[in-house]
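Only one protein chain is missing; all other protein chains are in place.
Labels for the chains are A, B and C, by order of writing; each one numbers its residues from 1.
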Amino acid sequence: MPSDTATLLIHCPDRPGLVHDVTGFIFAHQGNIIDLQQHIDPDQGAFFMRLEWSLENFTLEAAEIEPRLQPLARRHEMRLQLHFASRRKRVALFVSKDSHCLYDLLARHEAGDLPVDIPLIVSNHEHLRPAAERFGIPFHHLPVTPETKVAQEARQIELLRDAGIDTIVLARYMQILSPAMIEAFPNQILNIHHSFLPAFVGAKPYHQAYERGVKIIGATSHYVTADLDQGPIIHQDVMRVSHEDSVQDLVRLGRDLEKTVLAKALWWHVRDRVLVFRNKTVVFE
Amino acid sequence: MPSDTATLLIHCPDRPGLVHDVTGFIFAHQGNIIDLQQHIDPDQGAFFMRLEWSLENFTLEAAEIEPRLQPLARRHEMRLQLHFASRRKRVALFVSKDSHCLYDLLARHEAGDLPVDIPLIVSNHEHLRPAAERFGIPFHHLPVTPETKVAQEARQIELLRDAGIDTIVLARYMQILSPAMIEAFPNQILNIHHSFLPAFVGAKPYHQAYERGVKIIGATSHYVTADLDQGPIIHQDVMRVSHEDSVQDLVRLGRDLEKTVLAKALWWHVRDRVLVFRNKTVVFE
Amino acid sequence: MPSDTATLLIHCPDRPGLVHDVTGFIFAHQGNIIDLQQHIDPDQGAFFMRLEWSLENFTLEAAEIEPRLQPLARRHEMRLQLHFASRRKRVALFVSKDSHCLYDLLARHEAGDLPVDIPLIVSNHEHLRPAAERFGIPFHHLPVTPETKVAQEARQIELLRDAGIDTIVLARYMQILSPAMIEAFPNQILNIHHSFLPAFVGAKPYHQAYERGVKIIGATSHYVTADLDQGPIIHQDVMRVSHEDSVQDLVRLGRDLEKTVLAKALWWHVRDRVLVFRNKTVVFE
Partner (left out) sequence: MPSDTATLLIHCPDRPGLVHDVTGFIFAHQGNIIDLQQHIDPDQGAFFMRLEWSLENFTLEAAEIEPRLQPLARRHEMRLQLHFASRRKRVALFVSKDSHCLYDLLARHEAGDLPVDIPLIVSNHEHLRPAAERFGIPFHHLPVTPETKVAQEARQIELLRDAGIDTIVLARYMQILSPAMIEAFPNQILNIHHSFLPAFVGAKPYHQAYERGVKIIGATSHYVTADLDQGPIIHQDVMRVSHEDSVQDLVRLGRDLEKTVLAKALWWHVRDRVLVFRNKTVVFE
């Protein structure tokens, strides 16, 4: 792959000439497009595009690109995001007591399969400190009680800002974030919910699944919004279960789904393949 | 496979010696067990068993088996069902306007992959009469309006009784059955719902799925009970979809799920592999 | 969706400005791009693109488009295919004795889910004539023996040419086509092989699967080339099986895979979403 690439995520009202205009900008500065996906939603009249190009011979500096794109963006009422592969996202992992998602992400990271920096791990329990320390990542224990919640979240936000965090992963964090936190990181907080949403919203989804007698269980990764378990879905997967499986079996089996679904959603997020539009995601796989 | 087999489906309170007692009955009359699956639900203290044996050298007549089992059944408070492979189930297909499940079942039947008799097809529209006639199966058009519903269902039940029907398949019938109909065929009416229940109960599940922005769609086959879409689930499956799929795409793609899930559920039903217990199924795959 | 669309499938050596050049052509004639997918294969230095645009306000006649694209195509050494959604593909179905793929395709066609014309069905047996006649499609019985094979294929090619066929679907045809036939329809003949290729090439794949004791079975749809079962793979899928399944069970279960995989591959083919490059396919899903 090329040494460095830039990625544009764009949505705007559909009209002729959009692809030509944007690719003209890339071509004029000697960029070579590696990957382009574009489609329109005819019902919404909306245009969506992801465009990744090599910066190898590109004649603009990174800092110049966005300003130089502005006239074009304004002309077409575009909302655009610009990302650089070389600027690794800085990810904070939020955990509670369950270790499976945490270990899975840390093992991927160590193996080089997750191109991000992980400057810190936050938890409301001490439980997973040893796991964090094994991988040499600072662990911040910030217990939350109804009384301390506001103060703790303020500290969390400060901590995240200081560490230059741009992505938060709730790796089975089990706490509901306050609106202040969610607004501070819009479409930058990924959660893993242990059901195929919208089924089994809220607490104890495996118990709900057991009670209903479903033959599949699922997991859903979504961006966190102010409405609990209602944010834009990034990825979902399911697994077959049977009448022989107890609630405890569902919990155990579901862990495999949770870690895989969360890791996949995070992969797409860090590769700048997810665009949010009206509480849904466009995932440019 | 042996020329003829009998199958027992049993549930009762768990206690030691149940398997031994039942297999003793089979052995005493020189039956050879082909397939036995048994498990207990420790939370419920419930025992479940499916037992299929060859009738090749069995010393009891078919009609004698159930009466001779009664003392044993009473002793252990067993609920038991007895089926014979040679007595093919008689299935009525209920359809509306969509043909995909109907053609799928008729094609399987013609190919010899669905060991049942299909004496009749019932519909509230004329739409699929040609499909029925192509396969030489009598088609009964019984239009339903709010005013005629009671009378029509009475006619339907009569028709089904006359034809010796023991299984009804709602192959995208799109009508809600009355309690009288449901009570007349307890755990004998299979429906296919076009979502992964309990998500998207009720009307237009693909529209609901599109609105929510899910990344998977599903289908669920369940026995019909008085509570809409709440009956015991027999089988479910899902399929991946993307942001590019319109509602119409979901409808089209979902047809493949619907026909496969319904056919699989029906297969297990006709092979006497499904036992209903407290609004859940035990499926002895 | 727009009333009519055109689709370009392109591959060529990669260089900067390709997307811009092609989209410039579309824009210059007032076409609106609906869907564009492009990527490069860095190992091969190859560029691949699928571009679909609305012909609603397009200022070129259909017949003019390809000639007017030639200078651009020559300049970039492009191989291009141009298709129109309004020109439905004309598909011949080749069958033998198994009916499942045939019924599945005919039912989809009748339901409007397969936008093609099916002018004829060809078979080396009389077996499925009734199925063809039920759906009102001419059925040609052309028995093949080693002695008659050359003559029969010559007749088949003539028949196909007369009917204006551009796509042949071997829906479990079970005969090996001669090189003459294959050359006459390059990358236009779709086969369904009943295994996950490259495992179990050749005859009786379910028997081979049973012997090996695999836990999954599969089906593969590919374009037919001169090398048996070695053509470019379009689609594959698998299904879980168990030690309890006999060869006959595998055959029965596999039918569901075969029909679904073949239908999906054909869908992509008729939607002009498949591009062949060096014995592999690029499938623009």
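Following the convention adopted for this analysis, contacts are C-beta pairs under 8 Å (C-beta built on N, C-alpha and C of every residue); 3 or more make two chains touch, one makes a residue touch a chain.
No experiment lies behind these values; they were computed from the predicted model shown.
Q: Which one, C:H20, C:H39 or C:R252, makes contact with the chain that was left out?
A: Final answer for the missing-chain contact: C:H39.
Q: One chain isn't shown here. Among A:D113, A:E183 or A:D227, which residue touches it?
A: Hidden-chain contact among the options goes to A:D113.
Q: In the full complex, which bits of chain B touch the chain not displayed? Write them out.
A: Residue positions of chain B that touch the missing chain: 1-2, 14-20, 23-24, 26-27, 30-40, 42, 57.
Q: Name, in rising order, the residues on chain A that touch the hidden chain in the full complex.
A: These residues touch the chain not displayed: 35, 98-100, 103-104, 107-108, 110-111, 113, 134-135, 242, 244, 252, 255-256, 260, 263, 285.
Q: Just checking the interface: what residues of chain C touch the absent partner chain?
A: 39, 42-43, 48, 196-200, 212-216, 218, 232-238, 242-244, 246, 279-283, 285
Note that in this section only the chains that are shown with their structure count from here on.
Q: If you average the CA atoms of chain A and of chain B, how many Å lie between those two points?
A: 41
Q: Taking each residue of chain B in turn, which ones touch at least two of the other chains?
A: 242, 244, 285
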